[in-house]
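Apart from one protein chain that is not included, each protein chain of the complex appears where it belongs.
Chain IDs A and B follow the sequence of writing; residue 1 opens each chain.
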C-alpha cells in the first residue's frame, strides 16, 4: 500500500526547502528580466552557477569568510551580466535568448572541464565549503520543529538564510516596480523605441535590469548549493527552463508569483513524482519502471509550460489584461 | 477624407515671412531650428533619403509631405537619432546632433512620435503620461527604492499629467490600460505624452492617419495650440486639405529628395509637386519600390512571364 502520510509529508517539506527558496529567488530575478523588462534571459542557470562557484571557489581556494565569498559570487555575476549585455542588449529579443543560453553553457563547460580541476573539481564539483557559514549559525545544536518540518540547526539556518534572501529580494522588487524606475522598465518591455523617444537611456536601464536579476540569480545559486554540494551538471539549460515554468505558473510580471509559483511547483512535482514512484513500486503501473517514473516529471513540466503559455499566459497571479508578454 | 467638418473650427493665424529669398528646395530661413546638410541614407541599392540642404523654421508649423516611400519617416528617424545616415551633418538649436543617440536628442527638446503608434499598451494611460516627464530622480535605481526621495516630484508630475489628459479629453481613461484605447485615442495619448517632456520641437509622423474624423478635429486644434505655446512643429501628413489649413510652411519630398518648399497655397501649384504625386510612382507595385527584398518574388514573376511566352 502507498504510505500517504509519508508522501504528503515529503511534499509538504518542499514548502520550506532551501531548493524551493533558491528557485523562488532565481524566478524573481527572471521576473525582473522577462516579466518586467521583457529581456529573454535563458541563461539564469549560468548566473546561478557563477554564484555557486564564486562562493565555493573563494571559500575553498582562497579561504574567504562566507560573506566575502558571497560578495565574490555577486560580483562575478555582475561582470557576467555586463559581458552579456554589452553586445546583446541592442539586438532583437531572440538574440538575447540565444546568447544568454550559450553564455550559460560556456560557463558550465568552464566549470566542467578538467583544465581548471584544481579550482572547480571538474565534473565532480565541490564540497566542504560550509565552514564559516556554519560557524555563524546562531541556532544551538539540536533538532527543532514538528511533523515533517523537523530539522537540525544547520538545516534551519540554511532555510532561514534562504527565505530571508527571498523576502528581501521580493521587497526590493516590489518597491522598484512601484517606482518611476519600474515604470521605465515596464515601458521598455512594451516598446523600447517609444521610451527612447521620451529621452530615457534604454540601453542603460536594460543593463541595470539584467544585472539586478542576475544578482538575484547568483544569490539563488548560493542558496541552492549551501545545503549540499556543487555539481556542475545541476546547472544545465533545463534548470533555466524549470525556472521559466515557475515564473509562468506564478505570473511573469508579479512579485508574489515567482515565490508562490516555486512553492506550488515543488510541492506538486514532489507529490506527483513521489506518487508515481510508489504506484510503480506497488504495481499499480505495471507498464512502467521506477526509472521511467522519474522521467515523467520532466515530461509533465514541459507540457505545463506549453499549456500555461497557450491558455493562461498571465499565470496564477497575473492580471488578466496584463498578459506580460513581450511582442 | 477631406470632408469639411474635419477642418479647424477657427481659422488659424498663419506665421509668414519665414524664408529668405525665393522659395525653393533648401531655401534659407530667417530663424531655423534645424539645419541639415548632405543627409543620405540608402538601404542596399535604394536611396531612401538624399537631402542636400534643409532648414526648418522655428516657431512655426511645417508640414512634410510626399507620396508613400518618399523617405519622410526615414528622414525623421535620421534627424532624431533612431537611424544613422551614410553621410550628413545637422544641427538642432545651433548645436550639432549628428551621431547623438536618440534618447539624448529627445532630452535636448526634440521629441517625436511614430507613424505606427507606440502607446505602451500594458501601462495605464496615466503611467504612459508620467513616463514622458524629464529628469525624474525616481528613475534612478538607487533612489527608486526610497519613495521619500521622489514622492513630491511624482505628485507634481501627476498633476501636470492630469492637466494635459484633461486637455486631450483622456482624463476619464487615466486608469485604463493604453491597449484598451481606440486608435485615435492612442495617437492623442502619444502626442500628450510627448508634451510631458516640455519639448521645443515636436515631430509628428502622420498624426492623423487612421484617426476618425471626429478626433481629427481636436488633433488639429492641439497642433495649432502647440504653436501658440511657443513650440515648433514638424509633421508628416498626406491630406493636403489639412496641410493647407494649419501649416505655415510645406516641404515636399519625393524619392528621397526635397523637390519643393514654400507656402502651403503656393507650393501645390509647383509642377515638381504635381509630378511627385501624379508621377510614375503612384501605381507601381510595391516590389518596384524596394528592390532589395523582392528578388524571389521577381523571379517568380519572371517565370510567369516566361510561361506565358511559351
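The rule is simple: contacts are C-beta pairs under 8 Å (C-beta built on N, C-alpha and C of every residue); 3 or more make two chains touch, one makes a residue touch a chain.
In the analysis below, contacts and distances are computed from a predicted model.
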Listed names "Amino acid/amide ABC transporter membrane protein 1 (HAAT family)", "Putative hemin transport system permease protein HrtB", "Cysteine desulfurase" or "Dihydroorotate dehydrogenase electron transfer subunit", matching UniProt entry of the absent chain: "Amino acid/amide ABC transporter membrane protein 1 (HAAT family)"
Which residue of A:35, A:54 or A:121 touches the chain not shown here: A:121
Residue in contact with the excluded chain [from A:201, A:234, A:254 or A:270]: A:201
Contacting the left-out chain in the complete assembly, out of A:87, A:131, A:145 or A:164: A:87
Chain not shown: contacting residue from A:19, A:97 or A:160: A:97
Absent-chain interface as seen on chain A, which is shown: 40, 83, 86-88, 90-95, 97-99, 101-103, 105-106, 109-110, 112-118, 121-124, 184, 193, 200-201, 203-204, 237-238, 241, 244-245, 248, 291-292, 295-296, 298-306, 309-310, 313, 325-327
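One rule holds for everything that comes next: only the chains that are shown with their structure count from here on.
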Chain A-chain B separation of Cα centroids, rounded to whole Å: 44
Chain A - residues contacting chain B, complex: 172, 175-176, 178-184, 186-187, 189-191, 193-202, 208, 212, 321-324
Residue ranges of chain B in contact with chain A within the complex: 80, 82, 101-104, 106-107, 111-114, 118-123, 127-128, 130-132, 134, 136, 138-141, 144-145, 147, 150, 154, 177, 179-180, 190, 193-194, 196-197
